[in-house]
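Mind looking over this structure? Questions follow.
The complex is shown incomplete by one protein chain, all other protein chains being positioned as in the whole.
The block that comes next holds chain A.
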Amino acid sequence: MAAVLESLLREEVSVAAAVRWIARSAQSSEDDPGEAAALRSLRPLRKEFVPFLLNFLREQSSRVLPQGPPTPAKAPGSSAALPGRPGGPSRGGRGARSQLFPPAEPSSAAAAEAPPARRGGRRRGPGPGRERGGRGPGGLEEGVGGESPPWAAGRRRRSSGSPGSPGRARSDPPNLSNLEEFPPVGSLPPGPAGTKPSRRINPTPVSEERSLSKPKTCFTSPPISCVPSSQPSVPDTSPWGHGLPPGCRSLQEEREMLRKERSKHLQQSPTPACPTSESGSPLPSRTGNLTAEAADPARVSSRQRLELIALIYSSCIAENLVPNLFLELFFILQLLTARRMVAAKDSDLEPTPGAPDSLESPLFQSVHDCVFFAVQVLEHQFDKGTLKLLAENERLLCFSPALQGRLKAAYEGSVAKVSLAMPPSAQAVSFQPETDNRANFSSDRAFHTFKKQRDVFFEVLREWEDRHEEPGWDFEKGLGSRIRAMMGQLSAACSHSHFVRLFQKQLLQMCQSPGGTGGTVLGEAPDVLNMLGADKLGRLRRLQERLVAPQSSGGPCPPPTFPGCQGFFRDFILSASSFQFNQHLMDSLSLKIRELNSLALPQPEPSDEDGESDVDWQGERRQFAVVLLSLRLLAKFLGFVAFLPYRGPEPPPTRELQDSILALRSQVPPALDVRALLQQGLRARRAVLTVPWLVEFLSLADHIVPLLDYYRSIFVVLLHLHRSLVLSKESEGEMCFLNKLLLLAVLGWLFQIPTVPEDLFFLEEGQLDAFEVDTVPSEHGLDGMPVVDQHLLYTCCPYIGELRKLLASWVSGSSGRSGGFVRKITPTTTTTGLGAQPPHTTQGLQAQLAQAFFHNQPPSLRRTVEFVAERIGSNCVKHIKATLVADLVHQAESLLREQLVMQGQDGGDPAQLLEILCSQLCPHGAQALTRGREFCQKKSPGAVRALLPEETPAAVLSSAENIAVGLATEKACAWLSANITALIRREVKAAVSRTLRAQGPEPAARGERRGCSRACEHHAPLPSHLISEIKDVLSLAVGPRDPEEGISLDHLEQLLGQLGQTLQCRQFLCPPAEQHLAKCSVDLASLLVADQIPVLGPPAPRGLERGQARRLLHLLLSLWKDGFQVPVPLQLLLSPRNVGLLADTRPREWDLLLFLLRELVEKGLMGRPEIEACLGSLRDAQWPKDFSEELATLFNLFLAEPPMPEPQLRACELVQTNRGTVLAQS
């Protein structure tokens, strides 16, 4: 491999040819025959070249960037010894840091187990012979062998170290990729170990959020200062040897060849370039020196060599031959912003005179070299996302004024600012009667159970929100049992689907917000003032933290995480551990993904005025962003749930086990046919929508998934896509720049996911070439439209922000200026014609004509018409419901009432009644279609007219109106003809049960109730007050009472007057209150009749005078007659208890009772027969003998009364005057 580089350096092969050679398997005619010959011999090494180059650069830079944030790399060589060697890390020291570099294993062990069975032998070298050679004897070889294993072991930690032990993982204190914790500002004293070359691959920084992903994944390399000083320093004779994994036979062979070369050089050169020596020697102290070394173009060593390597490196980047574009950019920016060189000896800083072009000497010998290289690459590789910061970097000016000029121009030219204004998400899922009311549940029980579930779910969510940041709080411990209890109640399948809908909606509402973290949840207002006002210190502190420490996305290549609220939903799924729930959730997520993925997103329309199209684009881009973010979220959760049963901390330990798992898994159909969706997406040129969510889905796959044929084919497609997204190509029909960048970023990220095999990216070409995307070039899909903007890019790939952070830290570190700020970039707008529309459902010639009509109209016209048709059609159904169906329901009610009158109150069997009614009414449903047509005819044109621009030609307008009418009618009639009978039936059924229920206890309470007069100002006393007052009177009358207690007559009269007012006003009167008032008034009357009301007055409380009592009774009688609208229980006046009150009085006052009875009859409040019946039943009660006799007398007296009012009154007077005697006489 190095030979390729060497030949490049010796200019035997041109860079262009080399890149062609790398990129394509076939030889190109452009190639010079000499070059071709030189390369042909190296052909088997071709696919190893890029990983080699990347590792080589990392390796080299580790000498220069000891303190800087490490650049991750994921090259296939590193995985060579992955499986089959568990327990590696345990051999390391206990301390977390020492584990980063566990002691070396003997190379023989490595070699013995090395054949990397994992990927089906693809990593194996060409033949055993080569392997032999690679491991050939020799002192140097031992050195190399001794060197590699520690690296390999360190690498292996990723796959086997601390499996599934987040607790331990958390104890790894430094987040190595966190620039806040390990700022590249100033050089830390590296210590003796600082001389040790950095390991490229290292443990993932672990934060709590990542407990899902393997905590040990090695994406980054540590700052050199982390390496314990006790680390044995193995002499390193090869500057790039670290990049060569023990399992990589071909590389080892290569290495040996080089070694021979080198020894030749060594013999020639009097000054040995000794990278070996640096490892052992302590560094010159650099403590305290926080300023960056000034980079000087004049001091660059071996310019030519750097230029060449920069060129080939940037060519690889440009051709997407590197797995992750942004990682490489990050690396370049690290070089650019390198502060100090951790160089060894002064002599190292000088170019090796003997071998200027060889790879023998360190590539980067000084900061100057680094900066030179970085600028060289940047000149080729333009990062548009960080223009300003780059432009502000004075090193650029120094090394390439021209590049800086271009950057400045690009920066100043970028004005577009598209923000992603999302609807506020701080809400719960709202209750929608159409989907949530009783009719949607199988039983009352299911309905009420779900009612409770909803509340429990939000209760749990609120508690999580309050407490998940508390130290020591644990989701499972805090909420697990409650969640499971709740899931346990969701017995019916229908309830599960309801709950899943709620869950999914809430997920989308809470987690869809930009950044995906949903910083404000559940009504927590984002208003800073509110937060401060809430006198919550904790909240203030959190706010402060948020301001001080910008959220780090965890390095340029973080593993998949569930940030913010997503964590709740993940933990909920885990804690619920419900098979049914997961299945329903997968079904629902899949459906929603399909739905959103196939959503017809707006097409751009060619517009004369830019302003207008801009306005349109704002909305359309926003819609795209919302759909894309939703899809990503849903797909992530689908991936999470779908692969949950298979997820484990590490790949299967042995090949046999793996094979048997593969055999099993390959039979399981995928939860969602993502391959088909991907292919559709590519074909329809909607990759920009499909691929990002697919990546989210795949990022949560388990270790086996990429090995399954089904998913493997998906990865192949993705790889091909990645390779094809060359940023520099911008031609007609190409994908837009930012669309490409988004895909490159997400794909690059995916290729770095721990579960994705490292070597997958460097597939043999054969597999890649076999794939051809079958796109229809004439069709313009979403890919060709500038749907992605900078904001969306950063929202989807927050890790890109790491680049910015790196630069920002440079800016703040070097010049003290405020950190840079990346502006939005003008998206490249392509003017494209009207895209082909997905075929509409309508068939026939008319439909074709309509299609043709739209073809030459702006797309907004079509959208408008479709929108109007959709809405009017829907409204039409509602209109029919409110008019025709409502009328039929009224008819049903009156028919039912007739029926009830005819059949008596029972009315017969309700089911039978319903059948009778439906058979009479349902035929009327046929009118619905006619009426529906009328409605659409009437309503659609106006709506279309209102929504289309005024200059729309009349003919176009009327066609549009007609089409809208047609579509709306079609929609409405289709629904109505299918459902009208069922609808009528349902509504009539509801009406029947309503009517039958109303038939119950209090028909008088409803019906025609008089309201208060229009002039009424509702100043009458409140019913509650009156009940309370009357109750007090009753309690006083009944006793016990203090001797001085009593009621004034005025008060009593006033009370009855107030009662009259209240009964007139009725504003605040409800039936129960009126009923109680009625009953209380009867009780009061009884007490009056029995002379039981203690009236205040000089000298002491006493009974009422008869005249006063009568006056009060008269008041009550008129209230009963005219005031009350509820039935007054007057028969209680003759209840044994109330009549019995008289028994206690001495002498007994029968005359008031007689008076009352007569008045009742006279006013028509009670009929004589009714009273007679009451009196009759009174006789049955047990009374004292004398009382029974008096009662009988009263009865006779009442019966004897002639039904003539006037004389009765007089007779009553008579009775009153001769009290007692009258009764005795009769």
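Quick note on the criterion: a residue touches a chain if its C-beta (ideal position, glycine included) is under 8 Å from a C-beta of that chain, and two chains touch if they have at least 3 such contacts; residues count from 1.
Keep in mind that, in the parts below, contacts and distances are computed from a predicted model.
The chain absent from the displayed complex carries the UniProt protein name "CDAN1-interacting nuclease 1", chosen from "Sugar phosphate exchanger 3", "Serine/threonine-protein phosphatase 2A 55 kDa regulatory subunit B", "Vacuolar protein sorting-associated protein 33A" or "CDAN1-interacting nuclease 1".
Interface note for the absent chain: among A:Pro669, A:Pro1040 or A:Gly1107, the touching residue is A:Pro1040.
For the chain missing from the display, the contacting residue among A:Tyr646, A:Tyr710, A:Phe867 or A:Phe1068 is A:Phe1068, taking the whole complex into account. Here one chain is not drawn; of A:Arg863, A:His1076, A:Arg1106 or A:Lys1121, the residue touching it is A:His1076. Looking at chain A, the residues touching the absent chain are 427-428, 430-431, 433, 436-439, 447-448, 450-451, 454-455, 457-459, 462, 522-525, 527, 530-531, 534, 1018, 1022-1024, 1027-1028, 1031-1032, 1034-1035, 1038-1040, 1042, 1067-1068, 1070, 1072-1073, 1076, 1079-1080, 1129, 1132, 1135-1138, 1140, 1144, 1181-1182.
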